[in-house]
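Each chain you see keeps its place in the complex, though not every chain is here.
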């Protein structure tokens, strides 16, 4: 199945979690912020929340700013 | 004597807030933040470019004991700002937000109507909201009424370093402020920051003037000293300006007098 991450198609395995996806994307170590289908995902639930086919995700992070 | 800055019931020893933008390196930023003594540090929130992870993770360079203050830069509507703030909070950043709603890319000035709308919604949603505004004493009252924790008027266009160009409007805001007044954007040198504090601003927020200085670490220290100087002077009671000259030496008894 596939999801969209920041507008790009990404294949994911059935039942993959948000945490798993971040890991595969090499963002495990990063301070990543995740929005799923327009709703923010609590960091505490990255391990639980399982992706579904067609999910649209935004993955963001804090950057330098004033 | 102790004179903490109190925002939303939380005490801060430093009245200098700093931004993290525009430093040449994160190492320089880290040193400058330390030299500034700042306890509230802003960050922006942006999508990760999966094809170019870009530089290191800024959070690795930020001291643990400061409050990270995510901003909503890049947002042009209340909805965009609310969405950004909620994403930041869910992902583990504080539930404090520097609210910026800036529709115009040329002058980068905030939108009073959208900012008020977003502020009300975010307060409702449990955020501690620090809105960035053009100096407007009436808008200030409305933001206070919807529950904002501070009001942060700009001194001059962001990044211009021109100082307190809109002084007269900011003075009125200070006179009637019921929550801390933070002068944000446009301060170009420590004397600008000292003047804001002497006028009675509760704090100042500085980014460009430190990050783009020849020596950002030294400049951060200079702003720290200036903010303390201005605050100390305000509390010590600044002399009245006079139109007349007044001698500082005795008027009589000169040596040559008969």
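All chains are identified by letter, namely A and B, in their written order; residue positions are counted from 1 within each chain.
The rule we apply is simple: contacts are C-beta pairs under 8 Å (C-beta built on N, C-alpha and C of every residue); 3 or more make two chains touch, one makes a residue touch a chain.
All figures in this text were calculated on a predicted structure; none of them were measured in a lab.
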Whole-assembly formula, with each chain kind represented once in the display: A x4, B x4
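In the analysis below, only the chains that are shown with their structure count from here on.
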Whole-Å gap between the CA centroids of chain A and chain B: 33
Chain B-touching residues of chain A, taken from the complex the two chains share: 5-6, 8, 25-27, 29-35, 38, 40-43, 58-66
Complex contact set, residues of chain B against chain A: 19-23, 26, 29, 42-50, 53-54, 57-59, 68, 70-71, 73, 83, 86-93, 158, 185, 205, 207-208
